[in-house]
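Pasting in a structure now, in structure tokens, and then I'll have a few things to ask.
A single protein chain has been omitted; all remaining protein chains appear in their positions.
Labels for the chains are A and B, by order of writing; each one numbers its residues from 1.
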Amino acid sequence: MTNSNPLINIIKTLQGIGHRMVERIWRLGAGARLFFLTIVYSGESFKRFHLTMREIYSTGVMSLLIIIVSAFFVGMVLALQGYNTLQKYGSSEAIGVLVSLSLVRELGPVVTALLFAGRAGTAITAEIGLMKTTEQLSAMEMMAVNPIARVVAPRFWAGVISMPILAALFSMVGILGGYIVAVPLIGVDEGAFWSQMQANVDFQSDIVNGIIKSLVFGIACTMIALFEGFDAPPTAEGVSRATTRTVVISSLTVLGLDFVLTSFMLVI
Amino acid sequence: MTNNIVEIDNLSFGYKGRLLHKGINMVFPRGKVVAIMGGSGSGKTTLLRLIGGQIKPSKGEVRVHGDVVHKQDRDGIFKLRRKMGMLFQQGALFTDLSVYENVAFPMRELTDLPNSMIHDLVLMKLNAVGLRGAYTLMPAELSGGMARRVALARAIALDPAIMMYDEPFAGLDPISMGVICSLIRSLNDALGATSIIVSHDVKETFLIADYVYFVANGVVTAEGTPDDLMKSTLPFVHQFVHGDKDGPVPFHYPAGNYQSELMKHG
Partner (left out) sequence: MDRTKIDLWVGIFVALGMAALLGLAMKVGNLTSGKIGETYAVTAAFENVGSLKPHAPVKSAGVAVGRVDSIAFNSKTYEAVVTIKIDKRYNFPKDTFANIYTAGLLGEQYIGLEAGGDEDVLSNGDKIAKTQDAVVLEKMISQFLFSKASEMDNDAKISAKPSESESKPAEAKSTELGDAPF
């Protein structure tokens, strides 16, 4: 059945590229539409805030352990590696600056978002995908209940609220981890550790910008997880593929957005 | 005002030019249990979705209480749906809510009833399906038949005027089937509702239905009371009712010449 005419093969390849392109753009549009509808139907999730509370529990509180443990280790490793390099230049007191700036500016928001996508994002996708597969969303619609207002919006706001909290916790716990390695273990002067940090970490340009980043990541990760779940083909295979896609797309989006946001923040 | 709660008028529906329904006419009178029967893939469930306004017909219309469903805006459709209860094929219970919360769900979402009244109503509905004792369980802890009964309790939570059952007997053991069967009939009579059953289980459906429509190839091929249909000599109805292997519905999916296909790669 192979066609020897090269022109037809080229046309077929182009068609394939075009088809995939159209599909990507279609998905982007569908995602944007869901985002818009989520915002429009958000009233319910604030009027009946316990709906959102439930989701904050399952996205935020349930992610606490993984966030705290990872942050602690990331902070400790940063301090170890930082000390190793800094002491060659005789400035091991700057270790606090290194740990805190890398955590507050980059690692806090980014690693939190990556862990969030893996822990909470997949859970959201799988849950909504299964709700769709088992006709729960259809049942809700037939009961005259809007699934976007009842299912999607509370999860969205829970993610948006949880992410900055988790990122702030990540940064703080990471700094504590760095402190434990630097001060009691390595023997860096405690006063120098904190004062150098305070002199170099700016509340506005470092901490607030880090929080803004995590807020944007929160919107992106939660929305991707929700859309993938909502869009998943109602089969076991479809849900599992959607879950994988949530992690891949969220991670890439977070890293890409991080670059864009950082470049904006450094310019301003 | 006619006595027909739901009317399907010359309805056609299809995806991308391929028509699933070609001009279907049905009426569902008040207080009756009406069954829609047909083979798998004949678009029975799609008919329920058309009545519920989840999809729009290509031609013709569905009227509920005299209102054309697909001409309603979102609020209008939601208003119509509040008069409907639907039992989904797999029950479609909310897996993250307990049995109690599942039945309470429509009341919490659609009414402003106080908690104490919701409590009484939920226990009443669960009692009607014989599962008052199971209200603390989670859906995962229920057997298939119990889950179907809880879903039934949830569907009747707001005393709907129209009950729709999508394959209520599929995948149940004979005892659960009997229970569901008698529940559908008794609830219909108690609520004074109109019930629409989509099924392919002849025995159970004929037991409780007042009137039956047969759907095949996108059209209503036969209709009548169960007794009439049992005696029917129409080849399709005879095959369906008695479960013959071959008949007007062929055993083989349309295929090319068997011999020539075997020879092709040989």
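By definition in this document, a residue touches a chain if its C-beta (ideal position, glycine included) is under 8 Å from a C-beta of that chain, and two chains touch if they have at least 3 such contacts.
Since we're looking at a predicted model, the values are computed, not measured.
One chain is not depicted; across the entire complex it touches A. Check A:86, A:110, A:201 or A:226 against the missing chain and you find that the one touching it is A:201.
Across A:37, A:53 or A:212, the residue that sits in touch with the chain not pictured is A:53.
Mapped onto chain A, contacts with the missing chain fall at residues 50, 53-54, 56-57, 60-61, 64, 100, 104, 162, 164-166, 168-169, 171-173, 175, 194, 197-207, 211.
Everything that follows uses one rule, which is that only the chains that are shown with their structure count from here on.
Centre-to-centre spacing of chain A and chain B amounts to 42 Å, using the average Cα coordinate of each chain.
Against chain A, the residues of chain B that register as touching in their complex are 52, 54, 77-79, 81-82, 84, 86, 88-90, 92-96, 105-106, 109-110. Against chain B, in their complex, chain A makes its touches with residues 127, 130-131, 134-136, 138-139, 141-146, 150.
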